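What you see is part of a larger complex, with each chain still in position.
To keep things simple, chains are lettered A, B and C as they appear, and every chain counts its residues starting from 1.
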Amino acid sequence: MTFDDVTQRLRDFAAARAWEPYHTPKNLVMALSGEVGELTSLFQWLTPEESDAWRADPTLEANVLDEIADVTLYLLQLADRLGVDLAAAAHAKIDRNEKRFPA
Amino acid sequence: MTFDDVTQRLRDFAAARAWEPYHTPKNLVMALSGEVGELTSLFQWLTPEESDAWRADPTLEANVLDEIADVTLYLLQLADRLGVDLAAAAHAKIDRNEKRFPA
Amino acid sequence: MTFDDVTQRLRDFAAARAWEPYHTPKNLVMALSGEVGELTSLFQWLTPEESDAWRADPTLEANVLDEIADVTLYLLQLADRLGVDLAAAAHAKIDRNEKRFPA
């Protein structure tokens, strides 16, 4: 799974609409937070077990796919604006977690 | 940038600690939400302009890298548990956005 | 400002619909989180200055009033389920903050 071409499409999309001035880290983290809130709301009344059966309800399935995509899009845009390599940051964090939580 | 090996490390990490039972979609979306809250708190008192200068403060820089990594780790674990291909979901959403917001 | 009658209405509302089983602390905190996400999204592209002029846009004004009400309703329901006196908890926290952040 690679996200480089997703990031490139997001850059082109924002540039074509002159949206870059809005895409400060502060604003993007708020947008990310808003989308995570929408994703959270989809699972709020489900039991943990029911949440694993999310594909059984076609409306829920479509909404989850839509919202997790929005979360991904804002996380990628935030990382791009910050100049952060998410995969490298993720590996570095797992390294730290391995020391913090020995198996 | 590829995340396949990050996801594999996360699977191994959870398996070695017998944490999979906790990793329901409901629980993971809460964990994701909690980490986004921590990331948000780092930018809350900054102006949008100041938020672009986050690397000027070494403590802030370290905290942002740490929290955006946590967000990434939980998003990847959620997608893995859901069986969702995030890159495909992201592309599909950009396709929809291109129709919804013509340039 | 008192919220006792709001809380009572929320109890009656939930009871009349047999929703209490869904209102566990875990579920209510997710609902609260989702509503805060919606409130956040209303301010995400505004500058801090613009966010103070929210009443200038009637649609934004209505949406802010709607979402801040939702946040309040879930916070009150969470506190009620937890058996927490929010005003007492708030005063106790200000007491702690006064020691932590001397003027």
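Just so we're on the same page, contacts are C-beta pairs under 8 Å (C-beta built on N, C-alpha and C of every residue); 3 or more make two chains touch, one makes a residue touch a chain.
Computed from a prediction, not measured in an experiment: that's the story for all the values here.
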item: Number of copies constituting the complete assembly, 3 shown; value: 4
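In the analysis below, only the chains that are shown with their structure count from here on.
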item: Equivalent-chain rotation between chain C and chain A, CA atoms, steps of 5 degrees; value: 180
item: Homomeric contact chain A-chain B: same or different residue positions, threshold half; value: same
item: Inter-centroid spacing, chain B versus chain A (mean Cα positions, whole Å); value: 5
item: Interface hub residues of chain B, defined as touching at least two other chains; value: 26, 29-30, 33, 47-48
item: Touch list for chain A against partner chain B, complex; value: 1-6, 9-10, 13, 16-17, 24-27, 29-30, 32-33, 36-37, 39-40, 43, 46-52, 54, 64-66, 68-73, 75-76, 78-79, 81-82, 84-87, 89-94, 97-98, 101, 103
item: Footprint of chain A on chain C - complex, ascending; value: 22, 27, 30-31, 33-38, 40-41, 43-45
item: Contact footprint of chain C on chain B as seen in their complex; value: 26, 29-30, 33, 47-48
